[in-house]
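This report concerns only the one structure given below.
Missing here: one protein chain of the complex. Every other protein chain is in place.
Going by the order they are written in, the chains are A, B and C; count residues from 1 in each one.
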Amino acid sequence: MMDVGVYRLPMAGPDDVSELEALIDRGEIDPKDICAIIAQTEGDGYARGYSALAFQLMLSEKLGITREEVWDRIPMLMIGLTGGLMSPHYTVFTRREVDGPAPGEKRLAIGIKDTRVLLPEEYGTMAQVREVARAVKEAMEDAGITSVEDVHCVEVKCPGLTAKRIADAESRGKRVVSNNLAEANSKAKGASALGVALALGEVKEEDLSDAAICNDWGLYSNVASTSAGTEQVACRIVLLGNSDKSVSKYKIGSGVMKDTLDITGAKAAFKSVGIDVGDTICDEDRKRIAAVFINAGADATGYIRGRRTTMKSDFLSGYAGIFAKAVINAIVGALIGDTMILASAGYEHQGPLGANLVAAIAKVE
Amino acid sequence: MMDVGVYRLPMAGPDDVSELEALIDRGEIDPKDICAIIAQTEGDGYARGYSALAFQLMLSEKLGITREEVWDRIPMLMIGLTGGLMSPHYTVFTRREVDGPAPGEKRLAIGIKDTRVLLPEEYGTMAQVREVARAVKEAMEDAGITSVEDVHCVEVKCPGLTAKRIADAESRGKRVVSNNLAEANSKAKGASALGVALALGEVKEEDLSDAAICNDWGLYSNVASTSAGTEQVACRIVLLGNSDKSVSKYKIGSGVMKDTLDITGAKAAFKSVGIDVGDTICDEDRKRIAAVFINAGADATGYIRGRRTTMKSDFLSGYAGIFAKAVINAIVGALIGDTMILASAGYEHQGPLGANLVAAIAKVE
Amino acid sequence: MMDVGVYRLPMAGPDDVSELEALIDRGEIDPKDICAIIAQTEGDGYARGYSALAFQLMLSEKLGITREEVWDRIPMLMIGLTGGLMSPHYTVFTRREVDGPAPGEKRLAIGIKDTRVLLPEEYGTMAQVREVARAVKEAMEDAGITSVEDVHCVEVKCPGLTAKRIADAESRGKRVVSNNLAEANSKAKGASALGVALALGEVKEEDLSDAAICNDWGLYSNVASTSAGTEQVACRIVLLGNSDKSVSKYKIGSGVMKDTLDITGAKAAFKSVGIDVGDTICDEDRKRIAAVFINAGADATGYIRGRRTTMKSDFLSGYAGIFAKAVINAIVGALIGDTMILASAGYEHQGPLGANLVAAIAKVE
Partner (left out) sequence: MMDVGVYRLPMAGPDDVSELEALIDRGEIDPKDICAIIAQTEGDGYARGYSALAFQLMLSEKLGITREEVWDRIPMLMIGLTGGLMSPHYTVFTRREVDGPAPGEKRLAIGIKDTRVLLPEEYGTMAQVREVARAVKEAMEDAGITSVEDVHCVEVKCPGLTAKRIADAESRGKRVVSNNLAEANSKAKGASALGVALALGEVKEEDLSDAAICNDWGLYSNVASTSAGTEQVACRIVLLGNSDKSVSKYKIGSGVMKDTLDITGAKAAFKSVGIDVGDTICDEDRKRIAAVFINAGADATGYIRGRRTTMKSDFLSGYAGIFAKAVINAIVGALIGDTMILASAGYEHQGPLGANLVAAIAKVE
């Protein structure tokens, strides 16, 4: 049987890994059990790398391996740029094999998988869709999950395009999907999300094509959250769901907010793990919440329920993604009385346009 | 008897006054009845002046008076800087004397009053507190309100300090409260809020002093929202409450969110006008909501319920007020399913530190 | 003979037109002579409209005509967004017919011309190129300029695309150059610049095509500065050069800075009007400078002479145009000891990529 631990810890700055270090030093976490870290880092884009470096340094000392070995072993998803009431923090997942009886209900399971190294010309294409789909299926297997309904959150970090990678493709007579890096990365994220959707049966393979990527918004996954990073060469998959092979004290659920004001959708996510957020949440239930991951979509348009916003037009419109995350963090945070919840921004086939995907992990009662 | 009308209208840009113009042209609003305009304008600080100029121009044509006469006659409170899901709009209040029987319950009433012209050295002092207190009492009388419990929202626009006004004070051998304009204006807003608190019996006169302004945060009003503008020479008061002299189709209520996540406080505001926002609001109730005015306080600190935020420390911290407004707009907007609600930022004695004040105007059932 | 006056006046804010008003009131400017206003306005994009409205209001009073008539009569080019040492100001051009002998050398002349109303589907196409080219030739004629070498600055304000205009084109079965407004406007500015280049013989008609617009950067004008505004329906041309039909006290010259550090190019512009900016400029020469208009290009790339900049990559990269203007303003301002010089940003066929175009107007010795 698999036991999965969840530790949500605050950061005092992008390089602050002291809370995890303390848990390791006190023997509460065995660093060999750490299988993934998902962080909400403050600061600008560079702070993500800073944070990752701080984790690698500390863990290389604790594990007695090199920083590169830490990097290969533990996927670290750093979600940068905070605003509003967002609170910098990270969630550490541990996993280990244990003996013992199945708890009688499905519990939190985690699967980790990398695709093969992708070529720059494959980014944002059906080749990426298929590789991600295959890796997601393998990650399900790794997690001991047999039914797609039990998958509630798939985080994908895929390689980002760079000038160097364009040159590499061209040197081999190949073309990348776009020389515009922003557009190319958008398609790479979209292809990753469609890969998740394909693996989980949310879309049919015959509806997919290179042309459909970042074009046919009717195709999407309701549990994918994808981002691109130039430090990656392959897609790294962290898949979360419930499995009858797990004895974890936690379980996970999810819900779709069809737009940013759809609190009914958010409440459904919590309901699915036994937490009632009707009028107000009770203290006991709030304490059971171990982690919340939201994929925000408010920056997909400049409208919300027929009202015009200034998200895409005002002098801060370059930071629309930060505002999208800040408002969904505030709304869901207000429902559960805690804003230490993770929000990432990304609209490419991650739910219908303008939707927000909510995954909630809670301690079993 | 007094009849008070409420018209909440969208803007396509800071200078877009076309919706009001259309209502006037169609005869639905008699421009002579317009007694106040409160707007949530997009753009930067200058857009407030742009918007005010656009209203003055249009109304001077409709009323056949000069722009200066429009300015003297109709208080226009322009709340600038939007973010997130905030939707630029304005609320027009009309008022006229009518015959007819009292409706049997108190209804929406509005009172307008200016203080005398204040001297620059009086800004941010007890002199301002007392003048505002007097004007608030007169505005209550103007509104036909006899009990302070019936006052739910007092908007105050007070004069802002300028280099020229400092020089004027000094030429008369006087000193202003601070040569730092930001600090001086903060005190002016604080003095205005304490003036409201004094008039409404929320603080005792003996607890007030120059030293207490922007210092003793235990003193505050739960219904004041104040801002400063260099175009003002006196304080303009727009007071909203319920009166048995009103036959308006609307009534107003208010509530205090003790912090930004306190949705119970927000719900109380709506409850007080007969709107139940328990689990979810029903369509009928949503349609009854005519206007919502919130004074936001999330930027008072870098913490929320023990969680650290990056509001005061990150690279966008210069825009903390915008984020404070965006998050409260999102939270209350999600509760009622509509983000065309007004949010202003201001912590100086406007509720306890970090609180949000919510006033809701609804059509009577 | 034509007499052309040049008045460079400071602004205390976007709506401050008091300096011009004072000159009119003192009889130094006859408002009927005003033929164009070019302003460097502070604030965000909306401040441009605010400023234009303030000019229209004041001039409608002085001229006894409606605001719409002012708008039709006097082209107002509002260049928004300032940074660094840029100083908000505007330049008023006056023009009137006078008798009297030619001064023996060519002097400052100004020509004003609008194209016909353009259809949305024509924006950014050869149709626009040709209409602008025709209007530029007419503006030359209007200015009494017969040789293209005598044209030193052509400011073009062309119509910007809007959602409404796209819909209009589609309702007639037509397609606009791009549904992406930023891309469409970039092409509209490029087409305008190529129109200038065509009229002045800087490019050959056979090298031009729809495909070349914003694509073949080897084609450009060295005297064009173009911008797009949604308030326009036709292209407005303000052309400045020297003519033997002018008795103005001013003349104009221009130069190309091949990159932002090319101060030799800037000095050539001043040299061409008899001002020596070698090691340092002398006070007398500085005082002769009446106006400087620069089209900035530093934001075309993230490099300068082999050095990497963070113009396109850092957390303020959304404001790259402001930084491009701020640095060229600082460099040329330092050369002449005055930063009240106008900088606009625009790389589309306005000089070679990364170049800065400098036009200088000086009083004749």
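In this text, a contact is a pair of C-beta atoms (placed from the backbone, for glycine too) under 8 Å apart; a residue touches a chain by one contact, two chains touch by 3 or more.
The shown structure was predicted, so the numbers you read here are calculated from the model rather than taken from an experiment.
Only one residue in the set C:L181, C:V233 or C:I263 touches the chain that does not appear here, and it is C:I263.
Taking the complete complex into account, C:I322 is the one of C:M58, C:V223, C:I237 or C:I322 that touches the chain left out. Residues 13-15, 42-47, 49-50, 53-54, 57, 315 of chain A touch the missing chain (whole complex, contact as defined above).
Considering the complete assembly, chain C touches the hidden chain via residues 10, 12, 42-44, 82-88, 260-261, 263-264, 267, 278-280, 298, 304-305, 307-311, 313-316, 319, 322-324, 326-331, 333-335, 337-340.
For chain B, the residues touching the chain absent from view are 44-45, 314-315, 317-319.
Just so we're on the same page, only the chains that are shown with their structure count from here on.
Chain B has its Cα centroid nearest to the centroid of all protein Cα atoms in the structure.
For this pair, chain A with chain C, the centres built from the Cα atoms lie 48 Å apart.
Between chain A and chain B, the centres computed from C-alpha atoms are 41 Å apart.
Remark: chain B and chain C have CA centroids separated by 42 Å (rounded to whole angstrom).
Among all residues of chain B, those that touch two or more other chains are 42-44, 315.
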